[in-house]
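Input: one structure, supplied below.
For this view, one protein chain was removed and the others were kept in their places.
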């Protein structure tokens, strides 16, 4: 079976969707034929589809999103890119006050089928302006759907769905350290629906809910634990909005123990929402121990490798949490 | 005892702090002698302290915060105002990437004693661009302290602390419908430390943790419930960072039942973090029922009064939640 | 065709060797030659519609029938009418917090507008938007917008749509003097200029942003001077003269439609009332207010049309009566409309599903 990297899977999704529909246009800084995107996701797209449809922009994050929103309101299906997740802070109004609210404010008169892509995450010693994970901000903004694939397979399937099948604004978040991971990706067209969590590994003793790179770290922990006879189930929600709480609750009914793992900082992060939903949606009665959250420490992301490693969750911290909920 | 409105209490805090320290300057749109602030908080300040210290700005939210940050780094103690909370989306980089991270990124070389004020909340039929509650975004940004007073007394005491005693960036959030509420405020100087929750009403059966206007709505519910023989404790955390989880846990140990109430939308809002902290910090073992969250529905805030009333939590919804945790 | 008027005027000016400096007067000369009278009469009718609509709003919210706040367009009517009279149905308009005039000028109906302002289920946005988000997408409106300046980055997107889809649509993007200090102004104009997008940026300079005088927050006298930073034309016109606005916008719209890129037009104008609901505008010097009130765009246009014989007193009265009647009928519709069912608050977040509680 073919194994490719996530950046290739994303690129393939773009190729298929841009061939399929002329209304799909890409807008972002250095995504064209000079640079091919900061992470080379868009390599070759300008060559195939032309500069009119793969548009390099000035350094104007608000205008990148604003323009995409205006285009989406009037018949295009734009995909806008913010080069680094931290910089999305410059486009918060365009995303959370405009893209997210326009359909609602206008009483459903228009739709805004825009996809907003950006990479989050640390681990590359890029320091506090190029390593943040802000997905919780968007989960807290009514009107945005959110995908955050952890594998090449999910990357392609979710991106295709976001572009073709969802008429609402989608925040499509990627993770810098997931870009080069390889995985099985079918050559045929396929779509992954939003709102369907994926059980990345089945298990009976503990449920880990994890996103992005933490899925992979959790899988490693699960493997280690297996050797000790502990059976860990790893669930990747894949989309935060809509959120597939059912799959998670079903797992909790089985395991009675939950660890939620995310790279965003802990305070008011997505682990808080996930843990709260588990409690509210039926988990409480099945839980044998309080849910543990494993997330980045409540600091900006530091530059130096030993510091960065300390702040971002690693296998050791995940394993420790698993042991604690089992204790 | 003197009763004054919150806007007067805030104004008094400014007067005292500006008289005390020349480095305190105010920066914002229409805060000066022409308009006195959108909610008249700064009335009279330009007249007393001059236009150099009470500075009207262009409509440039990013520059308002950026300028305040630069001034704070170099010896002033600026208080920057964003006229409406929704518009803070335009200054997210300046707040969450710069103000919040600068001290850390620079290894502690500088401090950034800036206070960022803005009013959140709906209830005035101002629709989706003037009614949001985004406090969770800032709780999720490492490096910011956050106050959100519900009463005139807390408004004055917390603002004075923010300006005089805290050398870190402070987000000082206010609520539009709390501005005109009256309450007891001493004429003498006083300071309320950050990180100390206030038990607004003691009770034995259920703990309500609430912020802003929801404190007042919860107090009304508590009063109603008392008639039915249900004793409700109402706790106002007053600051989100630092967060006084201890006071809340002590209450939970007593009541075993918790409702968390906030006006921000539920998904990934502050109620998620508060509920999660309660679970993690010792609450789990004392809880007799899952924690209930009462928050705004996951929609933008609509304009028309019947719609807005439906989206924002009211006494009925709070009472219902209290009954549910008691059931 | 909307642009026939100006074209004919130019041709015949050449032929007749008419040498008249004032652009407005020049057009009137043409009209005396009986060219497109109706266009001018229609503009007058529109001006009047905007005026009476806003006066009725003022009346309604004084009676507490309009919730929230409201920013009246009174005094600035010539801008919306002058610009939009150059637009086709398929063209787009990006509006602002002070948007009633833009909506009406682009063709929105008064009844559904009043209904929206009152928060009724029959309003354009089913009561979800109100004054600051009022819009009629079916006539090309991109929406009013509560965040000052935010529309300036959205408008280029609609223009990009037009460009990539190969239509000849243009986008008129309105905003205030205050908005020209926002980062969005800079990014929006620059991206539109860089990509030669068909946008006409229309700054309605009414001298104030709330209580803040324009001259206190920018060091240039004219917002139009800022066009130089983007390599596009910047033009100033008399925003209280609908003919001057029309003519100025005509050139800009033509330019945009021909693929030559955006123009920044600055219309010097003035709002008659305070900034919003409760503002009495006390920060404005009395003589300034008086001077501007004397330049009322509607009175000016009426007088002109009368003095040039395009309109008789009777015609004028008939038009006025008709507009007033329409306003009353529309307001009645809104008053009699029901408020929305609270549960509809959950609709319209998503295209397909409703939100759950």
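Order of writing sets the labels: A, B and C. Residues in every chain begin at 1.
Heads up, the rule we're going with is that a contact is a pair of C-beta atoms (placed from the backbone, for glycine too) under 8 Å apart; a residue touches a chain by one contact, two chains touch by 3 or more.
A quick note: this is a predicted structure, and the numbers were derived from the prediction, not measured.
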Among the chains presented, those that the missing one touches: A, B, C
Among B:10, B:82 or B:142, residue touching the chain not depicted: B:142
Option touching the unshown chain, where C:190, C:206, C:248 or C:269 are the choices: C:190
Residue among B:67, B:133 or B:218 touching the omitted chain: B:67
Contact residue for the chain not shown (choose from B:86, B:135 or B:168): B:168
Absent-chain interface as seen on subunit A, which is shown: 29-30, 34-35, 56-62, 86-87, 89-90, 124-130, 297-300, 302-311
Those residues of subunit C which, in the complete complex, touch the missing chain: 181-187, 190, 193-194, 216-220, 225-226, 228-232
For subunit B, the residues touching the chain missing from this view: 23, 25, 52-53, 55, 57-58, 60, 62-63, 65-76, 78, 93-94, 97-98, 102-111, 142-143, 145, 167-168
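Definition applied: only the chains that are shown with their structure count from here on.
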Farthest-lying chain, centroid of Cα atoms versus that of subunit A: C
Subunit B-subunit C separation of Cα centroids, rounded to whole Å: 38
Inter-chain centre distance, subunit A versus subunit B - centres from mean C-alpha coordinates, in Å: 30
Sequence positions of subunit A contacting 2 or more other chains: 93, 97, 104-105, 142-143
Sites on subunit C at which at least two other chains make contact: 125, 127-129, 133, 145, 147, 183, 349, 355
